[in-house]
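Every protein chain of the complex appears in place save one, which is left out.
Up next is chain A:
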Amino acid sequence: MRGAKSAKWVAIAAVVALGATACGGGGTEEANANKEVDPNGIVSYANGEPQNPLQPANTMEAYGSVTIEAIFSGLVDYNDKGEITMTNAESVTPDKDNKVWTVKLKKGWKFHNGEEVTAKSFVDAWNWAANVENKQVNSSWFSDIEGYADVHPEKGKPKKDKMSGLKVVDDQTFTITLADGIPYFHYKLAYPVFSPLPSGFFKDPEGYGEKPVGNGPYKLKSWEHKKSIQLVRNDDYKGPDKAKNGGIDLKAYTSDTAAYNDLVSNNVDSMPIVPNSELANYKEDLGDRAIEQDYSAINTINPAFYTKQWKDIDVKVLQGLSMAIDRDTINKTVFFGTRESATSWVAKGVLGYEADTCGEFCKYNPKKAKALIKEGGGVPGNKISIQYNADQPHKDWVVAVCNSIKQATGVECEGDAKTDFQADLKVRDAKQVKSMYRSGWVLDYPFNGNFLRDLFGTGVAGNKADFSDKKFDDLVKKADAAATVEESAKLYTQAEKQLANTFPGIPLWYNRTISGHSENVKNMKFGQDGDPIFTEVEVYKK
């Protein structure tokens, strides 16, 4: 009896799946060809409740970032080649040591409340955000600026409330003096943390965090907590990326499968990323509504160099392990081809990206892998483990990588699951990883140094495996002292090539943004930071 009944339910589920496929399949583009565009149409987007108040320097997670980026415009922005474009700034020019940067603003820019955007709006905002007492999670972004330690001391109260490195010259001009010259500092300026704030903000940061007033392409209309954030087009916007739609409805979803269902049935116009459970069928469900784009993020597995196993390891062993991983096949079977096998340590879409810096060591070659590991004296204990967090879908690929290594080299390999990301981080921070751990990095700013210096430099916060290589550090120092950003990027590529001789991380895949859009909109695209580009989206007339 039970068998018969469950068979019926399976049948219903199968019908449901077939039906979903049928209505998702193609033909939308032709149907839309003669639909008219409504310049005031609203784009809806599956978002979630921002974690923090909507203050630019206090927003790190995706839900808040999406909102902040729509409401605020920074000095500069970047395109998909990793080149800097001017937004609120007329020009950003360094002196010859890249130490003093002069920023000239465009005239006529206004905040949503009508207040003019001046040099003071930027300088005050940055000083406020850098101040340790204002508890902004992104304040370390200002640490390059001279006088940061005065407002953000390691211990105790700040000595001053202004950084000595920021000087207002006139209404449209200010200078930024850095503690040390950095040729690519303007790349960092693209991050929303460097947004300007209106003068009212400093009297009531909480109120403005609830009802942010920015200078960006959209204005806040309302924020109903855990329900939706409504944004409308800023008609006075002076920037190059004026919105082609009437506004955005950022709907709060609790799960990505719920959002995905709404996307398939055209109840929401787009979503951040298709859930893993739907990767196998999203192309059939969405047809030509599917979106697949480069996303500057990379996955690696890193050896913990503080362990006995890897402390004095011959690099050949690590190179061999890397060659034992069949990245292409795992991509096909586990990720349904939605990622791209990595050939370097820097993700695509950033300045200075160069393919194949990893060379043959990132190509699958089981014979050579075995030989290299033998030459290097073998893996101590002949066994490795890969630590991952089980609350996100990592298990499948970790198992696949392990099997690949086992088959190619005979080295025992197993996943080391931690219940969730918090637990995983704790083990990493306490330096108790047993062998290797999975890691990933999404760009902060589109420059290759971000993937190198901030992850593998000796003693930097992102280097959790205690990796240290003097040659690499010297190359980084040289790159940071370069005269121009292009030169610096080139020198960083040299530093990246040095990683092939030390292998602090085994590159696995570059991520891609896998999403989709509804039949009601066109030109839905995502930037290389994985965030949607709303201003270009056009909404069809209903």
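We adopt the following convention: contacts are C-beta pairs under 8 Å (C-beta built on N, C-alpha and C of every residue); 3 or more make two chains touch, one makes a residue touch a chain; residues count from 1.
By definition in this document, contacts and distances are computed from a predicted model.
Taken from the listed names "ABC transporter permease", "NADH-quinone oxidoreductase subunit I", "Cytochrome P450" or "Fe-S cluster assembly protein SufD", the protein name that UniProt assigns to the chain not shown is "ABC transporter permease". The hidden chain makes contact, of the residues A:96, A:203, A:226 or A:308, with A:226. Residue in contact with the omitted chain (choice from A:356, A:420 or A:474): A:420. Within the whole complex, the absent chain has one touching residue among A:61, A:204 or A:236, and that is A:61.
Where chain A meets the missing chain, the touching residues are 1-2, 5-6, 9, 12-13, 16, 19-20, 50-53, 60-61, 132-133, 135-137, 139-140, 152-155, 225-227, 251-255, 257-259, 261-262, 264-265, 267, 391, 418-423, 425-427, 429, 440, 460-462.
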